[in-house]
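All protein chains of the complex are present and in place, except for one that has been dropped.
Naming follows writing order (A and B), and every chain is counted from residue 1.
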Amino acid sequence: MTENTTGGDVRLTGISKTYGSFTAVHPLDLTVPQGSFFALLGASGCGKTTTLRMIAGLEDPSAGSVFLGDRDVTDLPPYKRPVNTVFQSYALFPHMDISENIAFGLRRRGIKSVKKQVDEMLELVQLGDKAKHKPHQLSGGQQQRVAVARALINHPQVLLLDEPLGALDLKLRRQMQLELKRIQTEVGITFVHVTHDQEEAMTMADQVAVMNGGRVEQLGAPADLYENPRTTFVANFLGTSNLIEAEVVETGSDVVVTAGGGKLEVPGDRCTDAVRRGGKLLVGVRPEKISLAHADDAGSIADGRNRVTGRIVDSSFIGVSTQYVVNSPAGAELQVYEQNIERDARLVPGAEVVLHWNPAHTFGLDADQSLLAGTVGAAGVETVEDAS
Amino acid sequence: MSTTLTKEAPGPVEEPVLRKPPARKRLVPYWLLLPGILWLVVFFALPLVYQASTSVQTGSLEEGFQVTWHFRTYVDAFAEYWPQLLRSLLYAGTATVLCLLLGYPLAYLIAFKAGRWRNLLLVLVIAPFFTSFLIRTLAWKTILADDSLVVDALGALHVLDVTSWLGFTEGERVLATPMAVVCGLTYNFLPFMILPLYTSLERIDGRLHEAAQDLYASPATTFRKVTFPLSMPGVVSGTLLTFIPASGDYVNAELLGSTDTKMIGNVIQSQFLRVLDYPTAAALSFILMAIVLFMVTVYIRKAGTEDLV
Partner (left out) sequence: MTWLRKNLVVIAGLLTLAYMILPNVVVMAFSFNKPNGRFNYSWQQFSLDAWKDPCGVADLCESLTLSLQLAAWATVGAVVLGTMIAFALVRYRFRARGAINSLIFLPMAMPEVVMAASLLTLFLNMGIELGFWTVLIAHIMFCLSFVVTAVKARVMSMDPRLEEAARDLYAGPAQTFLRVTLPIAAPGIAAGALLAFALSFDDFIITNFNAGSTVTFPMFVWGSAQRGTPVQINVIGTAMFVLAVLIVVAGQIITNRRKKTATA
């Protein structure tokens, strides 16, 4: 592909940011492919917003470079970069009406006849009738769309979105997620989206980079991240994981471990490298992969499945599923989600049960990391708006 | 098109070459501050130094003044003018308390009870500013003149008997008495009390009153435990904005008082502009400054409000 027609990839090489003795972003290399919807996911203070602001030029990196295609833009001020941002809480100019807000970028670049483009943009975000309103007269969702229109009208090579849906209520959020996805497909511009909401990142993005403590923990497609987390942080931050501490007994194409007296199998290619040496391993399995059987029916469970025995301590009916909390010798408070297809009336708190699942759904993680990293309530992880 | 990532950049990046913002950018705040701060240094701070020097000079207008480190001037000035100094603090203190007592209900009324009259009331508080305060102070000469409506009414209600007995007024006279001066001071600085009070009252979330009442607080308790503490920033800045200028004022004492109600401002003014005894005037001015700054510092510490600027 040729340069300057559509821009090329966003490349960050060795980019870092320090404030005094605090390191907001550790040196990182990252390539965002052209035309993709890319999400930077993490809790508040993980460095994702700082990374975004360095791409925008609003923050000078302490070291490293930012490339758009083959062009080094590290030293360009934000107003000379072909990059636009949708700000957190929108930053619409309160003293201008909607069409003036949208035309702002075009006017600054000396374009005189902006009417047609502004009208088209208003149409794209379905706000044709609000052109002469002031920002404060619009609802949150409408303001959000104006912010998108104000950035997109400039046809940037990259659109940066800083928690664009953070201020919206849940229902509107879901709607705007689809809306943004539609717009991205329509205009074909690279979107880099910063969010703390894992569900948002997974529904919208082609690629997700999970950030923690100023570093990228893992990067990949949403399904890949979910199925094959490589750290406990990713395992816990994306959805819920049951993590069981286990001893390695046998290594090979399948790794065999013991936990709480029982044996479990983990596919060798789903374990981190360190495990092959033996010793300890964290065995992980997602709650929805587990089936629950009453202890009386233990005999009818097919061979070759991983099994853990335990006792139900809590159950809550969610509608599509029932969530159980099970205590077992292998680990306390294991989570199990059962589809509500045929409910077994015996599965109530206090009942003895067997948890069983296909060993292929098991993954193994390094044992020398915190079990709780990335869970709600663990240090540094809150699902609040990113303040940085 | 592939996505590449290594958690830590390899090789040379481990010793990152730190970029520093260009010097031009770092100097921006200093350029912004320079003219204004220079102005304050030259025309506010430096004059204080000159005054300090003047206060320890001796000499006369004809022969010129010399710095002789004559600290006696302070002792002499204090010995001679302590009654005026004390009077200033007393009058200013009384006026401040009166301003608070009179101003609070009005500020409260505007903030919580005025409804659509709020803006009109605010205008009425601010509007008198636009008539020169000297003209308005002169109007008090008419209002408090002997045998005026107000004075006759106060006399008929035997208020003047009480105030005369306390030494605030003299017989049937109000003008040229301490009461007239304090009345003028209170009047002049009331807006400076009301506006900060209003600002901090207006910020109080109305739901806090409802919450307090919901939690079994009577209206009086709600005021004592919720409204008043939350209006403290306004009380502090209002009392400061009243007390500080009132302590150095000489206009009210001059126009509404007599020789027995002279305040320290009158002394400084006449020493400086009429007697031309600069060292004494400078020394008195420093004593006043020291006392006021000391009181303000202690007061702010006690009230615990640091964010006045």
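In the analysis below, a contact is a pair of C-beta atoms (placed from the backbone, for glycine too) under 8 Å apart; a residue touches a chain by one contact, two chains touch by 3 or more.
What you see is a predicted model; the values in this text were computed from it and never measured.
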Option from A:T13, A:T31, A:T50 or A:T85 whose C-beta touches the chain left out: A:T85
Residues belonging to subunit B that touch the chain removed from view: 28-30, 32-33, 35-37, 39-41, 43-48, 50-51, 54, 102-103, 105-110, 113, 119, 121, 123-143, 145, 187, 190-191, 240-241, 244-245, 247-251, 255, 264-265, 268-269, 272-273, 278, 281-282, 285-286, 288-289, 292-293, 296, 308-309
Positions on subunit A where the hidden chain makes contact: 56-58, 77-80, 83-85, 87-89, 91-95, 104-105, 108-109, 133-134, 137, 150-151, 154
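Throughout what follows, only the chains that are shown with their structure count from here on.
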Centroid distance [mean C-alpha coordinates] between subunit B and subunit A, Å: 56
